[in-house]
Each structure stands twice: as structure tokens, then as C-alpha cells.
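Only one protein chain is missing; all other protein chains are in place.
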Amino acid sequence: MERPDSDFNRLVRTLQWVWLGAAILLVGGIISWIIHLIRTAWELGDVPSASIGVSLVAIPIFLVLVSVVLYVFWGLRSDGRER
Amino acid sequence: MADLGDAREDTLLAPIAQTGRGFYWAVALLSVPILWGVIAYSVQFYEGLGVTGLHQPVSWGFYVTNFVFFIGISHAGTLISAILRLSKAEWRRPITRMAEVITCMVLFIGAGQILVDLGRPDRLLNVILHGRYQSPLLWDATSISAYMTASLTYLYLPMIPDIAILRDRLGKRKLFYSVLALGWTGTERQQRVLNRAIAIMAVLVIPIAVSVHSVVSFVFSMTLQPMWHSTIFGPYFVVGAIFSGIAALIVSMIIFRKAYGLQHYLKPIHFRYLGQLLLVMALLWFYFTFAEYLTGYYGGEPEEMRVFWAKFTGPFWPFFWVMVLCNFVIPLICLVRLGRRTIGKVLTASLSIIVGMWLERFIIVVPTLSFPRLPFAEGIYWPTWVEWGETAGSFGLFALFYLLFTKFFPIISIWEIREGREVGLKEVEERLITYLPDEVEGKT
Partner (left out) sequence: MALWGMVIDLDRCTGCQACVVACKAENNVPAVGEKEAKRERVISWMQVLTETDEEHHGEKMRFIPRPCLQCDDPPCTKVCPVYATYRNPEGIVAQIYARCIGCRFCMAACPYNAKYFNWHTYQKEGPGQNPDVSVRPKGVVEKCTFCHHRLQKARERALAEKRDFDPREYVPACAEACLAQAIVFGDLSDPSSEVAKLARSPRAFKLQEELGTKPKVIYLTEGEGGG
């Protein structure tokens, strides 16, 4: 691997963090949206069971997705840096 | 440790390294339907949905048909790629990337169809701010978001080693590829991490994909309308989706095989196996269709029978019987014996199925709406140039996205082919040995 501190590599690393941040923001946004919909249905008394049912499946799926991305990000970069 | 790789792989990197005149011709050709679509939608946005052929009572037509159709095609990719990976089918290696790209690209087009169908697209934010989870449309929104996110991840992760190759060998766009490669150098630990992540995604993506088209079918089956309110819709739509998805995959494989000279990678054996899968799906599709219509016919409920006869002998009979021809008769004739002229037969079957499956979605959406329960005048639906334009534009846009992708990333997974050469052969041999009976101690 090239000199770890070159400007180019620093830029690459920053952009990778931005990339990861965007992914977390996207999934976090979707999960907050789902929770917002549950809250609205609860407050209006409009079949909250539907919202809770869907979110019980959807939210864990999104959490697994973002965990996989985080895992790959951490696993690949930390090993690349060690050498 | 830069990857200097193999001269054999130059064919796979060629489309990214240089751009021939064929590419520009293709883009120019695609811009015609895309322009038509853009003009059509602008007119519709300004004037209202009245520029379409929709009316009372057929208030859903081409756009909803396209929605179901494109979301259906998305099942090609990720589902096939995931299932073939999990079943360790070695012949998947040149196919997985193309399949995954189809899914990602077509999902955007499919979701876009709903946007085009809205009377007030400017109020789209209402779905996010004031969504109701009792409505199947919100189930759609959630599961399609999940599928989009999952398939983008499932496309990206296996691309990382290829992106690293591009980073090291290509010479241009070095920043872009370096960022996306996440520091991949091919160490054992990195390979373990990536393989584990890909395996998790392969398992996760299958139930998500199944849920997506089930939920799309629920938009129809959760209403009380005749020939919509059927319990078979969930599995029926998923089977139809996989069916049309494989067909779309085959067509795109054949096109890129020709355009990029990939004959050494996409061999007749690959098409033969896909053709066999397609045949199985054709039989399965026919079984579901038969079960659905037999149940309706035998029960003989008057309102269901009105829609039934409309499809069999009434105003919709040409669409219905062409659909059966395209989805069942032609594929069966083509795919039953795949010995010679494999690719030609498989291409014919796939093109026929794409037309047939679009007709199938149309036959599901429109006749039920045309024959309302109460004694109204029957509505016959005639699409206008706007709807044809939007459909053409959607196909064109999908093709353009796909084409652009191949300019930035290899359309065949370089590292998976390498893995097949270096590791796959040995693994398969070892696996075969475990299937054979064990040697018993002490006997000669």
C-alpha cells in the first residue's frame, strides 16, 4: 500500500467516511420515518396494529442491513490500514 | 499489493477502459424513447392525468401495469444471484453481476411508475409525512425501500474486489474507485469478512424479494373486486416476477455478450441452464394461472364470471390468448430441447415471455376495473400516446442506466471468475467426494 499519509489517501479516507455516513443516514432516516408513522397512527387511533406489525419486520431488516455495511467497512479498512 | 491480474481479463475491462462508437450510437438510439417519455410526462404533469386514456371506471391502466411489470423484473437479479450463490452453483459466476445490476436499475424505474401515476405528484411528501400502514401502498413503499437498500448493498459488496482491480489497473477515475474499494487488498482476513457479509446478504435478500412482489399483489388482492380478491395472488405474482426476471436477464446477457464480445464468458451452457430454469418457471406460471381460472370458473359467481368471460371471449380475448401463447406455448416449444441453437431458442423464448408477462399484468389490472359490480356502462380502456410514451421512455431509461453502469464497472465479476478458476474446481471436487459412499476400513 502507498504512503498512508499522502494527501490522496487522506482524501480517500475522508470520502469513505462520508460514504459510510450517507449510508447510516439513509437507513437511520428510513427507520425514523417508520417510527413516525407508528406514532401518527397511534395518536389518531387508526389501526396502530398495522403499523406495529409492519415495523416489527421492517426495522430489524434495516438494522441488519446497516450492520452488514458497518461490518464490511470496519473489516476491510482496518485490515488495509494495518499492513 | 497492487493487482496486476491477468491479460485474459482485458475483455472484461475493455468497456470501461475505452468507449467505442457503438456506445454513442446506443445512447443516441435510447434517447429517442426517453425523450418521448419526458415529453409525455411533462404534458401530463401540466395538464393532469386526463391526457391518458384512463376514465371512470378504469382508473388504473398502463402505469400500474408497468409498475407491477418492472418491479417483477427486479426479481431476476438479486433472487437468482442469491439463490445460485447459496446453492453453490458454479455456473453462476459470469451471471451474478448482470443479474444484480438489473435489480438495482429496474427498481428505480418501477418505483417511478407509481410517481407517474399520481394525480398530485407534488404531494408525494404526504406519503412520508402522513402515511398509513393499513394501506397496501405503504407496505409497498416500505418493502421496496428495503429491497432497494438490500439489493444496492448486495450489488456493491461483491463489486469491491473488482473495484480494487480497477483502482490498480485502470489509470483513470482513481479517486472514485479508491473510495469505493474500502482499502481492499485481498488479504485473507478481508476475504473472510467480505464472504461472510455476502453470505448474510444472500440469505437476507431472498425473503425481502419475496415480500416485495407479494406486497405488490396485495394492492389488488386486499380489495373486494372480482378476480382480484384471490388468495393466490401473493405466490402468483412472485412466480410471475421470477419468470419475467429470468427472461429479462437472458435478453440483457445476450445483448451485452454481442456488444462487448463476451462469448468466452457467457457460453451456451450458461444459457442452457437458464433456459431450463425458464422452462420450469413457465410450467409453474401455467399451473398457477390454471388453478386461478379453474377456481373462478367452477365457482361460477356471477360477478367473477363477467370478468372471466371478458378475458376469455369478451373484449380482452386477444390480450389473454396472446399472453397464453407468449408465456406458455412459445417457451415450451423453444425450451423443451435445448441441444442445438441454444442461444437462439432461449432468446426467442425470453422475448416472448417479456411480452407475455407484460400482457399478464395488463390482463390482471384492467378487466376487473372495466366490469364493475353495479350496473354501470362498461368501460373500455384505450391508452393514449402519453401512456405509450411513458412506457417506451421507461424501457429506454432502464436500458440507459444499465449501459452507463457497464461503463464504470465490469459487467462480469472478475474476481468471481478468478475464484472459480483457482478455488472453485478444487471445492467442487472435494464436495463430490463427500457425496460418494465412504471407503470402508479393512476391505480391499
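Letters are used for the chains, namely A and B, taken in the order the chains are written, and counting of residues starts over at 1 for each.
Rule of thumb we're sticking to: contacts are C-beta pairs under 8 Å (C-beta built on N, C-alpha and C of every residue); 3 or more make two chains touch, one makes a residue touch a chain.
Values in this document were obtained by computation on a predicted structure and should not be read as measured data.
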Chain not shown: contacting residue from B:Gln134, B:Gln191 or B:Gln276 = B:Gln134
Task = Taking the full complex into account, find the residue in B:Gly22, B:Gly48 or B:Gly344 that is in contact with the omitted chain.
result = B:Gly48
Task = Out of B:Ala17, B:Val32 or B:Leu124, point to the residue that touches the absent chain in the complete complex.
result = B:Leu124
Key: Residue, one of B:Ala14, B:Leu35, B:Leu170 or B:Met222, that touches the chain absent here   = B:Met222
Request  = Quickly run down the residues of chain B that touch the omitted chain.
outcome  = 47-50, 53-57, 59-60, 114, 117-121, 123-124, 126-127, 130-132, 134-138, 141, 219, 222-225, 369, 372-377, 379
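The rule we apply is simple: only the chains that are shown with their structure count from here on.
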Remark   = Within their complex, chain A touches chain B through residues 1, 8, 11-12, 15-16, 19, 26-27, 30, 33-34, 36-38, 40-41, 46-47, 50-51, 53-55, 57-58, 61-62, 64-65, 68-69, 71-73, 75-77, 79-81, 83
Key: chain A-facing residues of chain B, complex   = 1, 128-134, 138-139, 142-143, 145-146, 149-150, 153, 157, 160, 175, 178-180, 182-185, 187, 189-190, 193-194, 196-197, 200-201, 204, 208, 211
